[in-house]
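Take a look at the following structure, please.
Let's look at chain A:
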Amino acid sequence: MAKKRLHHSCPGILMTTLLCFFGLLLFFNSAYAADPVKIGIIGPMQIRPGIAMKQGAMMAADEINAKGGILGRKIELHYADTEFSPEKGITALNKLAVKDKVEVLIGGMTSGIVLAQMPYLSRYQLPFLGVAVASSTLTKLVKEDYDKNKYFFRVGILKDQLLAFDMVNFIANYVGKKYGIKKVAILLEKAKWTEGLDQAFTGLFGKFGMEVVMAEFFEIKTNDYSPIFSKVKKSGAQMTVEVHSHVSEVFIKQYYDQKVPLPVGGIALAAQSSDFWERSGGKCVGEFTSNFIYRIPITPKTIPFWDGYVKRYKDDPLVTATGTYDAIYVYKDAVERAGSFKADILIPALEKTNYVAALGTIAFEADHDLKYGPDYVAINWAQWQAPGKVTILYPEDRATGTVQFPEWIKLPQK
Partner candidate 1 sequence: MTKDGLEIRAVTKTFEGLTALSDVTFSLEDGKIMGIIGPNGAGKTTLFNVISGFLRADQGQMVYHGKDISSLKPHQVVDLGMARTFQIVRPFKSMSVFENTIVAALSPRSRRSRPKGVKSDETAMNVLGRVALDHKRDEPVSNLPMGDLRRLEIARALATYPQFILLDEPFSGLSLKEMDALAGLIRNLLDEKCTILIIEHKLKILMSLAPRILVLDYGKVLADGTPAEIADNESVIRAYLGRRGHAGVDTTN
Partner candidate 2 sequence: MVALEILIYGAVLSGIYALLAVGFALIFGVARVINLTHGAFYMLGAYITYALSVLLNVPLILSIIGGMAIVFLLAICLDRFIIERIRTTMINVLITTLALSLFADQVILQIFGPDNRNIPAVISDRVTLLGVDIAGQRLLSLIISVAVIATLWLIITRTRMGNALLATAQDPEAAQLMGINTGRMFMITMGIAAMMAALAGGIVGSFLTVAPEMGMLPIIKAFSIVILGGLGSIGGSIIAALLIGYLETIVAYLISFNATELVPLVVIFITLIFRPAGIFGKRRGF
């Protein structure tokens, strides 16, 4: 009986609901004053790096707003989730550009998503300060078609080739020299940004007098690494180099379980977060990791930022937090120099940026890439050590300790 009655009343209810939907839609008017400057934060908001972006942005915005905003306009943050998919990334960008009417985009993670978003930047004339995208293709596009792609700037991290260079430099000049390691096996996550790295590595290791005995891509969603580790064991490599920007707990857990007797480390975004020790069940012991900042005085702003962040969020800042925080300041700096928020006037000013940020001194190359070097932005190398702390090793003037290997690690000489 009840079921029947439901069926009778449903058409009416549903029609009304439908009409209401469209009615609301059409008369929804967002015509309030455009006083604040709207900044769009775009990234994978459901996962840790995206949350860190949001946190870094809020911190910068609050600081700037407390001091009167940018050219007298308060910052208003808008967020959009790319959900780790280029398609959703486009929808998210559309939402920020058209609905929220933001004046600049900050964020971006996963180069493939930003590549898919690129054509839209010129459509909406929106500057985009990319925080966690490493593919060199992005800035190559700026160089190839400046008028169309000039809106993109890389802020938070270095491009893939430089990441590779810095890593090879650390492995060859620090670990390699110290322990006589000459042969490496490289395991890379399959992604747009690692494609560039793969090519860069073979040449680079050769240049530093090392040999790549094995290079293998694995998929982001890999669940069982045993076959690949067994291959590593047999490859004759003396060290395992890992490169991935997604989940890497499974990788390191199984590396430990399988007692691969080689030192391991490289670029692993997950391993940069402070609770990685706990999340990997302590199995990341001995893993080399890197980060753009640690709690060390890279610039006078680094430690205040770090402490402020930890105080506010009870968590160490991820690279995406630092990048977003700095990017907002870089934007403010450029706007104030340009005296305008307009993209056409702003972009030349952004190009002339020379700003001391938490990350280092931020300046851009002609193709809008982040400048690299001890005077600008460089990577710090460290190691996970028992009982769950990160010891900074390199550059040596920033070191907080020395290398310690677990007992099953076999080294060529010692």
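Picked so that all candidates are chains of the complex that A comes from, given by their letters.
In this section, a contact is a pair of C-beta atoms (placed from the backbone, for glycine too) under 8 Å apart; a residue touches a chain by one contact, two chains touch by 3 or more; residues count from 1.
Since the structure is predicted, the reported quantities are computational estimates derived from the model, not experimental observations.
**Student:** Among 1 or 2, which touches chain A when you look at the whole complex?
**Tutor:** 2
**Student:** For the complex, give me every residue of chain A touching candidate 2.
**Tutor:** Touch list, chain A to candidate 2: 46-48, 190, 216-219, 221-224, 226-228, 230-231, 234, 247, 249-250, 253-254, 256-259, 270, 275, 278-281.
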